[in-house]
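Note that one protein chain is taken out, while the other chains of the complex remain in position.
A and B label the chains in the order they appear, each numbered from 1.
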């Protein structure tokens, strides 16, 4: 598996990662697990899309924002691991969607992230997940993701 | 301990589990931990109750929905482990309650899940927990739970 080769073939680029603005680190390894901090649809730490899914953003726009957030998950994992092929499997993905009170399609929105991980890692990219709503997210982002992945030694 | 015998004595049945609709798996094991994906009050992947606790649903109805969600946690754990007696202890339970902005009794609602785990596993069923509100949940579910459990080899 050559994950970065696949990204190229899909014409996708990993966003560059600026240093964290606040008091956290992007990734922390403990044993063979790597925890990933909340990722929003940024490029170079600048939010690319803002809004409320079901109100100012459509489901498809939310899904695209989830995909960009997922690319940031990969960017910070690459920074941690050097090589994205060292991800053994996705253990858990948390996907918050900033949305209206009657929005019901959080899984379809977060699939924007999960489809990317599946396309790159196959079954190993499809782990456990929770997808749900949030009334507000940092800077007005429509999506915030965290992940826990298992890595090879 | 014979957890399934206890369930029978309590006249409770584990809901059958359909394949996941979306891009996730119900459980993922890493070392001796099993992560469980977000569970809602479904039977056979069909949501049994919909609404907002504090508005269209009472605290007691929310608590019953938490209990049914907890039965689904057990259903997917049984699928993973073969035998529910292989759960050694509950490590962490996350309980989201879809509720009004002024609702304050999330712990009492999520006790609907915790009481079931305690009745079946005793002190080992009582782990760490966060109970809180969400403005919206998938399909309009009133409850979504995730769990991390430690299992025997």
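A few remarks follow.
By definition in this document, a contact is a pair of C-beta atoms (placed from the backbone, for glycine too) under 8 Å apart; a residue touches a chain by one contact, two chains touch by 3 or more.
Since this is a predicted model, take the numbers as computed values, not measurements.
Across B:9, B:60 or B:104, the residue that sits in touch with the chain not pictured is B:104. Within the complete assembly, B:91 is the residue of B:12, B:59 or B:91 that touches the hidden chain. Mapped onto chain B, the footprint of the missing chain covers residues 31-33, 89-93, 97, 99-108, 111, 114-115, 118, 126-135, 148, 150. Residues of chain A in touch with the missing chain: 21-28, 30-31, 35-38, 52, 94, 96, 134-140, 144, 146.
Just so it is clear, only the chains that are shown with their structure count from here on.
Rounded to a whole number, the gap between the C-alpha centres of chain A and chain B is 25 angstrom.
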